[in-house]
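Have a look at the structure that comes next, please.
Yeah, one chain of the complex is gone here, protein chain that is, but the others are all in their spots.
On to chain A.
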Amino acid sequence: MSTNATYPLTPTAPLDRAGTARSAGERARAWARRAPLLPALVFTVVVTQLPFVATLVISFMQWNALAPQNRRFTGFTNYQTVVEDPMLRSSVLTTIALTATVVVVSLLLGLGLALLLDRRFRGRGVVRTLLITPFLIVPVASALLWKHAIYNASYGVVNGVLTWVWRLFGSHHAPQPDWISHTPLLAVEVSLIWQWTPFMMLILLAGLQSRQLDAVEAATVDGAGGWQIFRYLTLPHLRRYLELAALLGSVYVVQNFDAVFTITSGGLGTANLPYSIYQTFYQAHDYGQASAEGVVVVIGSIIVATFALRTVSSLLSQEASR
């Protein structure tokens, strides 16, 4: 394939001076090594990095698509608006609350489930398959399911079950709360926890199964109890996997758009940053403002990503040293 391009280079290298020939040959070999990498690298830089440069430039401009004649550079005005706008400040807080809740709760649930699945029992494969299913529902489909079939105040299954239970005890006045307008953020969080717990479980289960079992056996022989083994052997071993699951989960959940967009349309204080950017850009057509918001999100992500990359890097070096 692309390595073929290097073949013509080698014979044409000058042969009168050995030194030149060798360095040219070396250079050709180095390029032969690089050649398979270049298409992917160039593609990634062009499609993912250049738009960010444009975002940075536009963030310093006053540019509203509804008034295009007023396009000009205005320095840090957009950033000032981002910092001062109470709506945006609340969307920053919402993003943090949403991400932290979803990641922490699904991580804990995922850990519990991974521990349950880390033993041999009848139907273990089936249970694992059942547990993975929520992660394999298209996110928009899942959001619609929760919004209409589960939370809906008049025909959702939660209130339906409440009616049922109350009738069982002879009452016709079962509480019928409107879940989405009473607890909007919780409604979004529960649907996301349901979707992300399998993700956490899969990573932690892989971590549990990479454990050296002889240490556990030795500890059992020495009379260690289940809790002691968990606390002093399993948990330290799982630490990296917990970090990895939490950080990758954060990277994905911070960017969540589908659930917020579908379940609450960003209303009732559930607008996170991705939704706010979408709204500023798509509904208010304020390009400059949307870009400044984008830059703020990127800076936040870089902070999280630095930790995430360090964790992945330590896993990688662990693998290399094995």
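We take it that a contact is a pair of C-beta atoms (placed from the backbone, for glycine too) under 8 Å apart; a residue touches a chain by one contact, two chains touch by 3 or more; residues count from 1.
We take it that contacts and distances are computed from a predicted model.
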item: From "Response regulatory domain-containing protein", "Carbohydrate ABC transporter permease", "Carbon-monoxide dehydrogenase medium subunit" or "Monovalent cation/H+ antiporter subunit A", the hidden chain's UniProt protein name; value: "Carbohydrate ABC transporter permease"
item: Residue of A:Ala24, A:Ile96, A:Val216 or A:Val304 in touch with the missing chain, whole complex considered; value: A:Val304
item: Interface with the unshown chain - residue positions in chain A; value: 1-3, 30, 33-37, 39-41, 43-44, 47-52, 54-55, 58, 112-113, 116-117, 119, 121-124, 126-142, 144-146, 148-150, 154-155, 157, 159-161, 163-164, 167, 194, 197-199, 202-203, 205-207, 210, 220, 223, 241, 244-245, 248, 251, 254-255, 257-258, 261-262, 273-274, 277-278, 281-282, 287, 290-291, 294-295, 297-298, 301-302, 304-305, 308-309, 312-313, 315-316, 319
